[in-house]
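For this depiction, one protein chain was excluded, whereas all remaining protein chains were kept in their positions.
Moving on to chain A:
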Amino acid sequence: MNAPVTRRNAILGITAAATSLAAPSILRAQSAGRIVVIGGGFGGAACARALKRADARLQVTLIEPNKLFTACPFSNEVIAGLREIEAQQFGYDKLAADDITVVAQAATAIDTQKRSVTTADGVMLAYDRLVLSPGIDFHFEPLPGYDEAASEKMPHAWQAGAQTLLLRRQLEAMPDGGTVAIAIPANPSRCPPAPYERASLIAHYLKTQKPRSKVLILDAKDAFTQQRLFEKAWKELYGDMIERIALSQGGRVTSVDASTRTIITEFGNYTPDVANVIPPQRAGRIAAIAGAADATGWCPIDPVTFESKLVKDIHVIGDACLGGGIPKSASAASAQGKACAAGIVNLLTGRVPEAPRITGVCYNTVAPGYGFSLAGNYQPKGDVFAEIEGGATSPVDAPRELRAREADEAGRWFQTITADCFG
């Protein structure tokens, strides 16, 4: 393994060694179980690696159609021209070197009776346990006028990659004095603070390049995470450049017209120069194909093992699962991937799974050298994950040195989590 030796790795290594010495001989057979993981983001990659670390005899297959993963955290900096997309991209070579079979195909069907996954090239893969980490899919029905084609004119940039670069090009092409609108859906959605970080960094770009321009937020929420921190930073850094129309001020977007780049809210129409429309979301499509998504579009799970409440032998992690109080983030997905791996190893060896403790951390950079954060701890409480003590949010009144330090920490957090998952 080329992953940096952290205390966590070291402990997992010891556990694995102790297990293999103590395990009865039957468990030392060629394979301790076949695990297929669908989705190679932060959740899937962390889970595949943790499975292999916990028991090297497990046959772990990762199904992911993209040869390169493009990470969402820090992609707002790419939009604002502060970072290049290559810094967001990671391959799967190191996972393959960990003896994880990486299949560069899309999973198209799942037979929950026979326990097999079919990929786009027609190959069938059998599993004992299947882990779904498909991230999000867009839910276009509640937003008439918006679809894949509309996203080429009004980019969502909510899955990092081509969309990120499209939004960046639109900002670059916009004349000074223009308006950039950001339409924000209600929760649950991927990374709740990210739209506000995006508004901040776009404002930074405009302030430095096109200072007569504006950012208009059309929001389906009244309140949002770390609101006081954001609003204070906006006032401090950008004056009145960012205007936000909240839910109770008529900010909820009800439809769009891509041909005229019009955003329609409950109480008005807007025709911005750049329209960043973030549509409502649901679990990645394969979750519904597997029957693991409920009427909400998301996947109910057992909070101890992440096993689906709807389908046997299938676990769901990351943005796709209904994680109770856990916000959908890269950090939470990777922590869930590890906890799910531990749960699966225990289930396969007949041990009682232990209740995990998930830590999620989220950094927001509102300008270069200006960051703040939120950290939360979560544990199963009854049927869902609930937040427990020990969480912390950056203070609202703090010197700029602290903001600068947190911006640095954000960069180190990204290096650590990407090395842990892909390095």
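In this section, a residue touches a chain if its C-beta (ideal position, glycine included) is under 8 Å from a C-beta of that chain, and two chains touch if they have at least 3 such contacts; residues count from 1.
Criterion: contacts and distances are computed from a predicted model.
Trainee: Write down which listed name, "Formate dehydrogenase", "Copper(I)-binding protein", "ABC transporter permease" or "Thiosulfate oxidation carrier complex protein SoxZ", is the UniProt protein name of the chain that is not shown.
Mentor: Protein name of the absent chain (UniProt record): "Thiosulfate oxidation carrier complex protein SoxZ".
Trainee: Among A:208, A:248, A:296 or A:415, which residue is in contact with the omitted chain in the full complex?
Mentor: Hidden-chain contact among the options goes to A:248.
Trainee: Which residue among A:266, A:354 or A:383 touches the omitted chain?
Mentor: A:266
Trainee: For chain A, which positions touch the chain that isn't shown here?
Mentor: Contacting residues on chain A, toward the hidden partner: 222, 248-250, 266-268.
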